[in-house]
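All protein chains of the complex are present and in place, except for one that has been dropped.
Chain naming follows the written order as A and B, and within any one chain the residues start at number 1.
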Amino acid sequence: MGALLTDAFVSSLIAGMIAAGTPLLLAGLGEQISEKAGVLNIGIEGMMLVGAYVGFVAAYYAGSVWLGLIAGGLAGAALSLIMIVLCVRLGLNQIVIGIAMTLGVEGMTAMAHHVQFSRSYPRLPAVEVWALPGLADIPVIGPALFARHPMVYLAFLLVAFMAWLYRRTHVGLNLQAAGDRPAALDVAGVGVVATRSWAVLSTGFLAGLGGAYMCVVVAGLFVPFMTGGAGFIGIVLAMLSRGKPYWVLIGAMLFGISLSMTTAIQVAGIQLPTEIVQMLPFVMVIVVLVAFARHSYLPAALGRPYVRGER
Amino acid sequence: MNDGARMNGDPVATDGDKPVVLSLRGITKRFPRVIANRDIDLDVHAGDIHVLLGENGAGKSTLIAILSGVYQPDAGSIAVAGREVRIQAPRDALALGIGTVYQHLALVPTLTVIENLMLGAPWYRLPDVTGTGTRLAELAGLLGIEVDGDAPVGGLSLGQQQQIEIIKALWHGERILILDEPTSMLTPQGVRELGKMIRRLRDAGVAVILITHKLGEACEFGERISVLKLGRLVGEIGPAELAAMSREEATRRIVHLMFGARDDAPRAAAIVADAAPGAPVLEVEGIAAAGAAGEPALADITFALRPGEVFGIAGVDGNGQKRLAEAIAGQRPIDAGDIRLDGRSIAALSIAKRQAMGLRYVTDDRLGEGTVAELSIAVNLLLKRIGEPPYWRRGIAHAATIERDAAEKVAAFDVRAPGIHTRVGTLSGGNVQKALLARELSQEPRVVIYNKPTHGLDLANATALHERIREQAEAGVAAIVISNELDELLGLCGRIGVMYRGRLRGIVENGAWAEARVGALMIGVAA
Partner (left out) sequence: MSVETAGGAPAAAAPASRLGGLARQTALALLPLALALAAAGLILLLFGRDPLTFYANVLKRGLFSWAGLQETLIRMAPLLLLAASLIVAFRAGIWNLGIDGQFLLAAVMVAAAGPRLVTIMPIGLALAILLVLGGLVGAAWSLIPALLRAYYGVNEIITTLMMTFIGTSLGAVLVKTVFNDPSTTVPQTQVLPMIDRLPRLFGTRIHAGLIIGLVAIVLVHLVMTRTAFGLKAQIIGFNPRAARHAGLDVPRLTVAVFAFSAGLAGLAGATEILGVFGVVQNEWNPAYGMLVIPLVFVVRFHGIASIGIVAFFAMLSIGGESASRKANLPNYFLLVVVALLLIFMALTEYLSARRRQRLETWGEG
């Protein structure tokens, strides 16, 4: 076991944790906003994927990582408009539309990528990191944790921001009311549909951002279906975190570690089929759900469209 | 408690003293197939307790919805303090100082009192916790109550939540307070406290509009009573008139307004004569059952029913009555004790078996649990017997038998519908209730449990149902009637048991002092 925990292994593990966990963090925080407001956003996988593709295209043609990230976020937000119009405003079944969005984006991005890039298969240049002075010099974990692309730091700061938003602002109160008792919000004169629309739009942006990060910063190239379930993990994180952003952070990092095990194990020279390690995060989800079945927190009005006057 | 004199106890000001604060002219509202409000003219005065009285379906809720901005009238005008206004959303109503407290409380249970009160402020401002706290203290003082601002609303009692709702309604301006059926969830004691609060508000100049379908309440609280019937305002009794009448006279006048030429007061029929002596048909012995979110566990419940007896169960909602009904009917398992039907223990039997043996349960939640709206009448009539012969043979449905059975029941209980295959969700409330009755009361019932059977029914249907219960009792069918309307129980039942915190607090024989004794038991005073 001692031979396993070499510096290279640990460093690689932590680096991978951040790389894999940050998109999950963004997706989880995003989904948490929707779920708090009472919308079960199954389409988040599609929002991440469209963010990945658009982010890639933007970064490739504009030559800028940040532009790619922002473009990815905007793409995710644009896609979320479908969910806003069809589900939040018209009241169509959120699950059916979510599945449709995910399948549609999978097909479209795969086709678009083939049409545009199948001959060239371009890669993006490696991204610049932003080393935090002092912290980045800590042996072994320093570079892995503190010499990353600034998006990572922003994501971590976002956790604290969301925690503040939920408890100490009117936006947070409105979201909570929209999810737990929309009638109360309506009676108070705040539009439930508007609140939920903004929530879903934010989810789309964060999910798109997460997908763009995955593609532009971590992978450097786009592969069809590359999000591979990250959006669904985001849903799980949101469901298990009981409305608290810090739990999303912990969960995202735990998932990040198990996902990064694949490469880290190879670095350590252990022969194990990659699929076993790939399974681990999902097995973990099941284990956690079984263990904490009674404690998953979902707002009372989740999944139900709001109609004024209906009691 | 009730005598000939007026109840409010203070001298009455003449109409001229109180300015008109709200004026409705020609308000009309139409829905598909029904005109909910028809050309209504109404004046509400400041510092008045104005009762809007009418039975279910008279149009009270629609009128309130119009005043609070949920609906817009199809015709007519509204004027507040002399100025004509348009109330297009709840926000507008609040801005005009019109606050509404609905029957179904609209508070977010996972937020604290202060957080609930802060809802509605512009999203870009930081929450004004201090300012909110100050205003809260101000209004609590006005009402004469104490409120803990940091308590999560979910942990408060229904009465306390209602108080928060009243504070919320008065928040932006204490001009007009509308209370929609406020006493349905309260104990007699709670009703008295509410009355005190309303009078304090009146003294402070607030116009209080009280919506109710209960005559007694109207006479007790009201200084001015407007009677609604089938969408129209059919009459009004002003403060001067009301002061001059005795309680009986007021009642008769109102009944005349509500029901036209008919002279029978709603409480005319005789109480069912005492049941036949002999072996009990239903015995409930020491049963206990687990509680659920917000509801206490059942413990140590014992009583027995004789054939033909009508037994009432009174109590404030949420004290375990529904749970008791479910336990006896078989929908909930019991943890201890026994239930016997005709001497045979049925505690381990399924609902279908209990149905077959004659034990029936008519739930209050007709569309939420009593029927499946998307399925046909025919299937719903057999909802508790799915898979049982002769309707199903070896698991396969026998359409002919099912249809024949359904046609018979529909005819016998006068369920108005295009056919037995009509989806139950398209039926009117009255017909859904009839379908429920058809299911539970056909094929030789022995004991029928009714949970709030007349809830939401208009008077014609409610009276018909009471008649049916009496007829069945005379034919030897025992009934348990669960209700939170004492009048109904006092008019129907020979004995009334009272549920409090999951226990049967006592059983009261109907008679002279029954109302007071039941009321005391409802708030936990020992029998």
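Rule of thumb we're sticking to: contacts are C-beta pairs under 8 Å (C-beta built on N, C-alpha and C of every residue); 3 or more make two chains touch, one makes a residue touch a chain.
All figures in this text were calculated on a predicted structure; none of them were measured in a lab.
Chemist: Which of the displayed chains are touched by the chain that has been omitted?
Modeler: A, B
Chemist: Just name the one of B:Leu52, B:Leu427, B:Ala462 or B:Met522 that touches the chain not displayed here.
Modeler: Spelled out, the listed residue whose C-beta touches the missing chain is B:Leu427.
Chemist: So one chain is hidden, and I want to know which residue out of B:Ala140, B:Leu194, B:Ala417 or B:Val498 touches that hidden chain in the complete assembly.
Modeler: B:Ala417
Chemist: Hey, which of B:Ala397, B:Leu459, B:Ile507 or B:Ile523 is the one touching the hidden chain?
Modeler: The one listed residue touching the chain not shown is B:Ala397.
Chemist: Write down which of B:Gln189, B:Thr302 or B:Gln331 is the residue touching the left-out chain.
Modeler: B:Gln331
Chemist: Tell me which stretches of subunit B touch the chain missing from the display.
Modeler: Against the left-out chain, subunit B lists 32-33, 330-331, 350-352, 363, 365, 368-376, 379, 383-384, 386-387, 392, 395-397, 414-419, 421-423, 426-428, 430-431, 434, 461.
Chemist: Given the full complex, what residues of subunit A touch the hidden partner chain?
Modeler: 42, 82, 86, 90-97, 99-108, 110-112, 114-115, 118, 224, 229, 232, 235-236, 239, 273, 275-276, 278-279, 282-283, 285-286, 289-290, 293-294, 296, 298, 303-305
Following the convention adopted for this analysis, only the chains that are shown with their structure count from here on.
Chemist: Show which residues of subunit A lie in contact with subunit B when the two form their complex.
Modeler: Residues 168-171, 173-174, 176-177, 180-181, 183-190, 308-309, 311.
Chemist: Which subunit B residues qualify as touching subunit A in the complex?
Modeler: Residue positions touching the partner: 65, 70-71, 89-91, 94, 100, 104, 106-111, 115-116, 118-127.
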